[in-house]
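With one protein chain held back, the other chains of the complex are shown just where they sit.
Labels A and B are assigned to the chains in the order they are written; within every chain, residues are numbered from 1.
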Amino acid sequence: MSQSVTGPAPAPPDLVSAARGGGSGGGAIAARRRRRVAGLLLVLGLLVVATLLSVAVGAKEMSLDAVWHALVSPTGTENDIVVRSQRLPRTFLGLVVGIALGVGGALMQGHTRNPLADPGLLGVTHGAAFTVVLGIFALGITNIYGYVWFGFAGALLASVGVFLLGSVGRGGPTPVTLALAGAAMSALLHSLTSAVVLLDAQALDVYRFWKVGAIAGRDFGLAVQVLPFVVLGLLLAFANAPGMNALALGEDVARSLGQRVRLTRTLGIAAITLLTGAAVAVCGPIAFVGLVVPHVARAVVGADYRWILPYSGLLGAVLLLLADVAGRVVARPGELQVGIMLAVVGAPFFIALVRRRKLVRL
Amino acid sequence: MPGRPPLRVGPASWVLRARALAVPLVGLAVVVLLMAVNIGRGEFPLSVTDVLNVLVGGGDRPQRFIVLDLRLPRSLTGALVGAALGLSGALTQTITRNPLATPDITGITAGAGAAAVSVIVVGGSYGSLTGQLAEIGVPLAGLVGGLLSAILVYLLAWQRGVEGYRLVLVGLGAHALLSSLTYWLLTLGDVTDASRAVVWLTGSLNGRGWEHVTPVAIALAVLVPLTLLGAHALGALQMGDDTARGLGVRVNLTRALLLLAAVALAAVATAAAGPVAFVALATPQIAMRLSRTAQPPMIASAVLGAVLTVGSDLVARTAFGAVELPVGIITAVLGAPYLMYLLVRRYREVRA
C-alpha cells in the first residue's frame, strides 16, 4: 500500500503493532474470525448429528444395528428398504433444501432490508403454487416429476415479474418497491390458484398436500434434478456477500465504496430465486426456515454476510432435518409433514426471539 | 393554513381539502350504482332504475321481494364488509407505519381461518356436527378464532407498551403458525370439505342474508365514529412515538384502542364473508394515492373498500357464465394489478 493513509508521514510501526496486539482493530478482527470458524465447525457437528438422526429415527422403530446393516450391507429386508428408499432420499433432500432455504432467507432479508422478509415476499411460493395447479388443471399432470418443473418455472417467472415491477423506478429496485410488488403479485397469484382449485377437485387434492410442505415421498432422482440450480444459487449467493456488506451501509455509501448497486441487487435476487424456487418446487412452501434461521445466524456472527450466509445455510439444514425427525416421532405410526412441524416449533421460537432481543435493524 | 379553506362551525373547525372530500363522495355514488347493477343481475333481471325505484320505496311486490329479501342483503353485506376491511386496513397501516400491514398482522384472519376450517372439516368428515349446526358454527368459529388470536398476539407483543414493529413480527409468527395448521387441516378431510374450506378461506358473499348484514352494520355504526375521533391522533403517531408524545398524544392508549377497533372491524367482516382477500391491503394504498394524502385516509379507504368488494362481487357472479367464483378471487385479481399500476405510474412520473 504505497498510498498509505499516513501519506508523507508514516505512522510509527509500534502504533500499528500495538493496535494489533492490543486486542483492537485488526487484531480483534482476526480473533473474532477464529471464533466464527469454531462456531461454524460446531454447527457443522450439529448438522452431522441431525443427519444421523434423520437416517436412524423414523415412524418405523428400528434398532441402530438394523440401520447400520441397511446402510452397509443391505439384503433387501423391510428395514433395508425403508432406510435406503425412504430415509436416505428425504435426508438428502432435507440437507439440500435446508441449506437453500437458509441462505435464500438471509439474502432475502438483506436485500429487502426487512427482518420479516421470507422468500414468499418475492412471489416465489405463490408463483410455484399457481403453475403447479395450472399444470394439473390444464394438462392433467399429477406426477411429482412433472409438476416439479411447473413449480420451478412458476417460481422463476413470479420472482422475475416482481423484480421487474419493483425496478421500474428511477432508483432501480429498492426494498420498499420490491416488497409492494411482491405483495401485489403474491395476492394475485394466490387468488388465481384458489380459482383453479375450486374448478378442479383433482388439482385441489394435489395442491392441499403440496401446500403443507414435506420432504417425504420424494426420491433421489428429484433431489438430483434440482441440485444444479441450488448449487448455482449458492455460488451466486456467496459471490453476492461482499456486495451485501457494502449495501448494508446504505446505497450511497455502497456506491461510494465502488459497489455497483443495481448489479448486486440483480445477482442477489437471482440467487434467491434459484435457491427458494428449487426448494419450493420440490417440497412445497416451507416458510419458517428462511425466516427464523437468518435471525439466529445474525445473533451469533453479527452483521457480516460472508459469515451470515454459511451459518444460515447450515442452520437451515439442521432445523429442517430435526423438524422432520420430530414429525416422524410425534404422530406414530403416522407422521406430520415437516412444514407443519416447523410452524409449530418455529413460530413460538420466533415470537420468543422477537420478545427477548431488541429488534434488529437491517 | 394557506391553500386550505377552513370550515368553522362554532368552536369546531376543520381544514378542508378538495380531493380528500371528492374521493369518498364519488366513491359513495359508485357503490350505490354498482349495488343497483348487482341487484339487477340474476335469474329475473331488473333494470338499474327499477332497483333504485324499489330502494326508495317504489316497485311492485315481486320486485320488492326480489330486491329487498333476496338480493339486497348480499350486496349490502359486500359493501359493509368491504368498508369494514378498508377502514381496518387503513387503521392498521397507520398504526404500524407499514404500507404492507393488514389486520392479518394480528393473526386475526389466520385465526378465523383455522377455527372455521376445523369446523368445516370436523363437521363434514367426522359427522359430529350436523349441517345446520355447521352453518351457524362456521361464522361463529371464525369470529371467536379471529378475536382470540388477535388478543393473544397483542398480549405476546406487549412489553411495557406495544410497539407497532414488534406487533408485526409477533403477528407474523402467529399468522404463519395458524395458516400452516389450516392447510394441514385441509389435508385431513375429503376433497369436497377441502373445497368448501377453500371457498370460505377465499371470502365469499354467496347466500348472505340480513342475518349477515346486521352484525356488520352495528359494528360499523359504533366503530366508525370512534375511529374518526381517534384519527386525528393518527397523524401524530405516523411520525414516531417520541414525536407523538411531544405533540401530546397518549401513544399506547391511542394505539391500543385504534388497533382494537381495527381488529373488531376485521373480525366482524371476516365472520360475515370470510377473509376477503386484498381489500384491507390495497384500498388504503389506493385511497391514499387518489386523495394525495400522506397517510391512508379513513373514510376514503372505507368507501373504496366497499367499491372494490361490491364491484368484485358483480364480476364474480356474472362474468363466468354458470360458474360463480368467490368474491375474494376477484378482489385480488382487480386490486393487485391496480396496485402494480400505481407503483409503475408513480415512478414513471418521477422519472419523466
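Keep this in mind: contacts are C-beta pairs under 8 Å (C-beta built on N, C-alpha and C of every residue); 3 or more make two chains touch, one makes a residue touch a chain.
To be clear about the criterion, contacts and distances are computed from a predicted model.
**Student:** Which protein name, taken from UniProt, belongs to the chain you can't see among "Cardiolipin synthase N-terminal domain-containing protein", "Inner-membrane translocator", "Iron complex transport system ATP-binding protein" or "2-oxoglutarate ferredoxin oxidoreductase subunit alpha"?
**Tutor:** In UniProt, the chain excluded from the picture bears the name "Iron complex transport system ATP-binding protein".
**Student:** Looking at A:Ala138, A:Val224 or A:Ala239, which residue reaches the missing chain?
**Tutor:** A:Ala239
**Student:** Looking at the full complex, which residue from A:Val224, A:Val253 or A:Ala352 touches the chain that isn't shown here?
**Tutor:** A:Val253
**Student:** Could you list which residues of chain A touch the chain missing from the display?
**Tutor:** So the residues of chain A touching the unseen chain are 1, 3-9, 11, 15-16, 19-20, 22-26, 28-30, 170, 239, 242, 245-246, 248-250, 252-253, 255-260, 298, 302-304, 306, 358, 360-362.
Here is the rule we go by: only the chains that are shown with their structure count from here on.
**Student:** Applying the document's contact rule, which stretches of chain B touch chain A when the two form their complex?
**Tutor:** Listed in rising order, the residues are 99-100, 156-157, 159, 163, 165-166, 168-170, 172-174, 176-177, 180-181, 183-184, 186-187, 191-192, 194-195, 198-199, 201-202, 277-278, 281-282, 323, 325-326, 328-333, 335-337, 339-340, 343-344, 346-348, 350-351.
**Student:** Inside the complex, what are the residues of chain A that reach chain B?
**Tutor:** For this pair, the touching residues of chain A are 115-116, 165-166, 168-170, 176-177, 179-181, 183-185, 187-188, 190-192, 194-195, 197-199, 201, 204-205, 208-209, 211-212, 287-288, 291, 336-337, 339-340, 342-344, 346-348, 350-351, 354-355, 359.
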